[in-house]
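Below is a slice of the complex: some chains, not all, each in place.
A and B are the chain letters, set down in written order, and residue numbers restart from 1 in every chain.
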């Protein structure tokens, strides 16, 4: 089968691989739609550490079950399925502890394109199929469902970890696709004021569509000052850091009120340290909690996210700025990697 | 001043009382708008226990500050203010424990028309003014803001106590005004499916406007069966009991999945016992939590609820089916008490 892989740091392309085989509790899925993620481009640039040679890229996909292992009970070949970007080992100590994304070690619930082949191939392998696949209702198309895998799950987690009170105030730092979904997430948790921090006009506009009540453009005004002004000098209940950059993280700490939460959903991919501004953190005593996490996966999560689509809570297609067929992956990847043409998300169809 | 009081069990009417005086940390407010609540009618019918003779009725109000005590710092005569139905003693043990509505004894944060005069008078007294009043933004009219006092606060609490997962399933039992606001609350917390249980057509219709995805009419179908059907046999994550009746409570326990929450916001006003169906409760071992509470009050809560209005999250006016002037209180009370003319909420203007 055809697979789109990282040949070496900085170099991507197609290669040929055998169709994977399922173990007794696993499945193999034939890919129908996929999305390119910023972390794919970070992987290729080497920002996510050394990877196996010729590792297939991609972790956001839907498809059709091709084959299942002998012990799989709930899925059969032909089922249309969604797969979370994270596919935990559900029996692991970390999962038993409530943190399935950390199963088998830090971040190791993240398997696709990280510790095994990803989804940019004609077929891909899914561990613990009964626990990691979800059937897609007929009313939801592949191109919509695929947003659940990572964008919804990660973005909404930012809001869920943020301990948002009903009617509370939330700032979302950066309105890339994950930040946009954190904006939706803040609305889903009942925020009374959602402030999007963003400078790119197209992203500002989509952020408003997704529920940002106010936009703060950091190229035009001081973010800390403006957020304090919007919150009567108090700071926000919750700051969602959706970029993974030291400077936005510092801003997030500064704009959060005592007793508030900084909820991180960005991947910090460089630097030895992330810096907490000591004084604005209340010298470690202002009850400002810093929460982190990695995209929740699993069948239950995916079923809940699909339910939001079924009942029209959110329309992810505003993010689909580009569409390519799998044959055009090289150009598609270039668009995503170089952030050409005001790209938000690149959808790949198979 | 003129006050509308319970003269004795079953009998209401106007009387004359002196304008109240504020203590050092208190305020006196001139009433501008109020709402009649089902609990006012329960009070009058004797369902809420014996009350002081000629107790002024009502606990949902907005107004204008008339006078403040010497120690009040943040409010001045002339300020337009919202007052929560519950006005806790914030220094009490219960408030320090995180349950301000229970300050001074069970439910004793509830003072208006319960342990002191209520708000259906030209003026009313507010304890701990800095902590229990909230300024109303100019963009919000009195007739809208008044819904925060009890309807929003109680209804949304039903959802907040229900531990609703994003994309989760929620049933709200009874779509009276508090149930409608629990429906809104379920949406505010990110429910993926909200099922309203209700038989009155007008209420069904408003419930849909407020976000019920499905309506189950208990006069036409078996509620337990239908809810299980709508949730693939699992039951809901959260059942919000918004009536305070033994039979709906039992249904709530039955339709909740193991690991789910029954969140009560109804006032159970009769019977020696409320009955938990033993088997469907999982013989006390199915991780079905029963949560209860009383309308959160206080300035912070009110400010957060006002923010939801400011940013157009919910329009309470669909509930205002009747309007009367304060002079017409007797007729107004009759309409509410006897549930005439498909009444939902009766608004009183002063």
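Just a few scattered comments:
Assume a contact is a pair of C-beta atoms (placed from the backbone, for glycine too) under 8 Å apart; a residue touches a chain by one contact, two chains touch by 3 or more.
These figures come from a predicted structure and were not determined experimentally.
Of the identical protein chains in this complex, 2 are displayed in place, while the full assembly in this structure file contains 4 copies of the same sequence.
Simple rule for what comes next: only the chains that are shown with their structure count from here on.
Here the spacing of chain A and chain B, counted between their Cα centres, is 38 Å.
Within the complex formed with chain A, the chain B residues making contact are 156, 159-160, 165-169, 185, 188-190, 192-193, 213, 301, 303-308, 310-311, 313.
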